[in-house]
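A single protein chain has been omitted; all remaining protein chains appear in their positions.
Here is chain A:
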Amino acid sequence: MSNHFNLSRFALLFRKHTVEHYKTYLMSLAVLLGAMFLIMGTASYMAVSPMPATEQSIFFLFFLMGAGMVFSSTVFAQLGDKKKAIAFLTLPASQLEKYLVGWLYSFPIYLLLFIPSFYLIIYILLSIDPRVGPEHEVINILTSEPPLHILLTFYALFNALMLVGSAYFNKHHFIKTAFAGFLGILLLYNLNKQVLQAMLGRDLASAGPFSAAYFMENDKRFEVGAYEGNEPLVLLLLVVLALVSWVVAYFKIKEKQV
């Protein structure tokens, strides 16, 4: 039997994980459904007209990312608890199989459960809203803005970073990972700005990574950048970053010491 990956052992591990966690996962799903119903319901009730598809897509983005990041940050949180970590690490399955079970739950399974749940709440809210006519538009995630492939790419990156955080930190995984993420963004932004300032030989008003450099001269705002048409490149970079972070999360679990 392979020491890296064995399908029947993986199936056993998946079953064990499911049996031990399904109650918590179902409760989390119920909380998510309740939160979506309350927040979107309140927003719809307060609005002068029924929720348009554009607003629905904003909520879709907000809940997909928010709930996904919170859930992903809990997937390997057991490694922060010494007793649970010992049970997890000494179970006779490879570290790759253990990692893949967590990844499956936090990425494809999460998406497969989240999307129908979101539609369910939207349909319930629209069906109980007396202002909604038969022609009212419902979000189509395949055609709405931002495009689904961009959403999924961002979700992949956030999921990967949260998996790293859940394997790395011992407590308060979500808060600490989010904090580390903000620090990283701040550092990257400032570093990028410093490098660009040195390259252009002048002070810049702002200069975000993969964006334009802005500066003021004679009360006029100038924009210097070759970013147009770079979208596929930036997207590719995000995919690569997500892949690297997934690999990092795997090695964090593989090398975990208790």
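As a convention for this text, contacts are C-beta pairs under 8 Å (C-beta built on N, C-alpha and C of every residue); 3 or more make two chains touch, one makes a residue touch a chain; residues count from 1.
In this section, contacts and distances are computed from a predicted model.
S.K.: I notice the complex is incomplete. Of the names "GMC family oxidoreductase", "Lactate utilization protein", "Response regulator" or "ABC-2 type transport system ATP-binding protein", which is the UniProt protein name for the chain that's not shown?
M.R.: Its record in UniProt gives the absent chain the protein name "ABC-2 type transport system ATP-binding protein".
S.K.: For the chain not shown, which residue from A:Leu33, A:Met65, A:Leu89 or A:Leu104 touches it across the whole complex?
M.R.: Touches the omitted chain: A:Leu89.
S.K.: Quick one: say which of A:Lys16, A:Arg131 or A:His149 touches the chain that got left out.
M.R.: Selected residue, touching the omitted chain: A:Lys16.
S.K.: In the complete complex, the non-displayed chain touches which residues of chain A?
M.R.: 1, 3, 6, 9, 12, 15-16, 19-20, 23, 81-84, 86-87, 89-95, 255, 257-258
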